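Worksheet: the structure to be examined is printed underneath.
Only a single protein chain was left out; the remaining protein chains are all shown in position.
For subunit A:
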Amino acid sequence: MAGADSQDLLQTPLHDTHIAWGGRMVGFAGYAMPVQYKGIVDEHHHTRNEASLFDVSHMGQFAVTGADHDTTARALESLMPGDLVGLKPGEMRYTLLLNANGGIEDDLIVTRPAETDRDGTLLIVFNAGRKEHDVAILREKLGDKLSIETYFDSKALLALQGPKAADVLSRYCDLPQKLSFMNAAPATIEGLDVYVSRAGYTGEDGFELSVANEDAAKLAELLVSNDEVEPAGLGARDSLRLEAGLCLYGHDMDDQRDPISAGLIFAIGKGRRVEGGFPGASKIQNLISDGVSEKRVGIKFEGRMPVREGADIVDENGDPIGKVTSGTFGPTIGSPVAFAYVPTDKAKIGTELTALVRGKPAKGTVTKLPFTPANYVRL
């Protein structure tokens, strides 16, 4: 197993906290991160039933600022297909950084701050493994229009996820009663300045908490001191997001993959699908109107054998027709679950498919995503 101490890995501000909590550290996207504490399956179930705290400080937080909201949003829209101009104060949106071929350079969340004195600023969270690459693109394309401030070395990000997350956070601030899913606002929690957003990567209700590095351990320890909250690692984060139908960059999509076959059309604003004005727009518009030759689907398999990334989907002759891009045993579903790209005529819900694992057939059925119901809270 990959140890965390043998490599030259970056550490998040919670590194010592993870060690104190018994985290098993592994290398991920250049950071030493806890893959688990007590165990992945326990942490997975705890997140679905109670609440878990995840350290996601490796992700790339930064802010872009222009003269006003319209200026900043329009500049970003030249690289991203989401409706960012239409963001109201406090709203967040999932969208994509695209290249000229319509391929996905990264997926991200854009937040328009609720505070009126920050009009013109948009907050962005990119993937850990792509953040330097993404910021280089933004600086090159938008550096003359916007000021770009990274928080890579100054801010931590914690995710409190699960059905009890709102109860727990309510003990420190009133935002759980005010924030709807995909909305954000600042709060003071036990004297700490925290930017709270109602979002996550587990399919459960929950919050992401952006906080200064020097306050991160204090906030993490405060949250975990609640009876309902246990720390959880990257292993559970992966099985949770897979059951929740959520893509992982570099696995389920990459710079060669268009948003339509990836099932991410919701990341493209409705008006913008018609108007275009983002990289690869004409190609993507053609894919919307003419259809795609293959699609990402969810597959639930019989038995217990996990079907993992790289496994072939085969036809009745055993010839490959598709490929699994993420897969594991889904602890809540109680079955192996996976995402795969398959020909469009095999992508219909209920289609029976076969994957090969070490030469052995695994029978599965195309299943509606998410595998587990989304429990997002909209007030």
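Rule of thumb we're sticking to: a residue touches a chain if its C-beta (ideal position, glycine included) is under 8 Å from a C-beta of that chain, and two chains touch if they have at least 3 such contacts; residues count from 1.
Methods note: contacts and distances are computed from a predicted model.
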Among "Glycine cleavage system H protein", "Multicopper oxidase", "Chromate transporter" or "ATP synthase subunit a", the UniProt name of the subunit that does not appear here: "Glycine cleavage system H protein"
Of A:39, A:86, A:186 or A:343, the one touching the omitted chain in the full complex: A:39
Absent-chain contact - pick from A:139, A:270 or A:304: A:304
Residues from subunit A at the interface with the omitted partner, ascending: 1, 35-36, 39-42, 44, 235, 238-239, 303-306, 308, 328-329, 331, 358, 360
